[in-house]
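Heads up, the thing below is written out as structure tokens.
For this view, one protein chain was removed and the others were kept in their places.
Moving on to subunit A:
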Amino acid sequence: MSQDSKLLIPLHVSYVQSLGENKDDLTYHLTAHLRMNAIYWGLTALCVMGHKDALNREEMIDFVMSCWDEEAGAFGAHPDHDAHILATLSAIQILVMQDALDRLDIPRVVKFILSLQQPSGVFAGDAFGEIDTRFTYCAINALSLLGRLSELDVNKTVDYFSKCRNFDGGFGSTIGAESHAAQVWVCVAALAILDRLDIVDQETLAWWLAERQLSNGGLNGRPEKLEDVCYSHWVLSSLAILRKLSWIDSEKLEAFILSAQDSEGGGIADRPGDMVDVFHTVFGVAGLSLLGYPGLVDLDPVYCMPAGVIEDLGLRKDWQALPRRT
């Protein structure tokens, strides 16, 4: 068995642990605007690999709370950065995974989230008003985790999603935008949370998603584009929600994800031979979990969090992963 044919869990765990030690690297500081997301990605990857405790819980929670933007009533990506829905969802997901929601001013953050909904039903990312179906997903996921979904105007929200649906069954970032696997996932997962998958043309969409697999096993995000490990999550999670994971070749995809590992330094890249990062690491590991890779913890494809955490909250939806192999 070659090194590449199995998941190098201990190496990936130490890779995630080492991410905070790159403070002498310019790239580390140029990505400060993603720090909160990166911690969520790292923690989720660790949870799926069964090493949740590899990062210190207290330090993590303290960092999350240090990113609270008191003026806006939500989280920024880094201390002193402005509040944004992207960082806010990641912060809430971390607090949920670490069972630390008691640290959060829930009414205030709910107020922030609800304030971002536009008359059309879509959500803005922050007070400056950029709109995107990604932000609507963030809002729905966060409200659901906080048990406050009842405060959402569901019809208005669903109406906007349905206007983003294209003839290929997919969804784009806004009305009129081209279908893109990552946007498909946010829309389908959001609709799953709202129990409104009835507005999805499921057969057409599952066809479009299955056609993302290329002959090298990897998945792309749009027709006639290159493969990339992160689509292992966007495409597979969407297929899992539609209960159609068997419509692609899981063995070839698994081999592709494993071939993008860095077998020296740990971590997973977008494709073989490239520089690794935590984003591709979590989405590679997430994909492997859905494919039933032995020894991994189940991932919930709707929330992109450990399935057990979502089950404990009573939020599990009717998705289907491949059976866990031993």
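Worth pointing out:
Everything that follows uses one rule, which is that a contact is a pair of C-beta atoms (placed from the backbone, for glycine too) under 8 Å apart; a residue touches a chain by one contact, two chains touch by 3 or more; residues count from 1.
Here is the rule we use: contacts and distances are computed from a predicted model.
Looking at the choices "Trafficking protein particle complex subunit 10", "DDB1- and CUL4-associated factor 13", "Geranylgeranyl transferase type-2 subunit alpha" or "Rab proteins geranylgeranyltransferase component A", the name in the UniProt record of the chain not drawn here is "Geranylgeranyl transferase type-2 subunit alpha".
The chain that is not drawn here is touched, among residues A:His33, A:Arg148 or A:Arg196, by A:His33. Among the residues A:Gln93, A:Ser144, A:Thr157 or A:Gln213, only A:Gln213 touches the chain that is left out of the figure. Interface with the hidden chain, as seen from subunit A, comprises residues 24-26, 29-34, 76-77, 80-82, 84, 126, 128, 130, 166-168, 172-174, 176-180, 206-208, 210-211, 213, 215, 222-225, 228, 244, 246-249, 252, 262, 265, 269-270, 273-277, 279-280.
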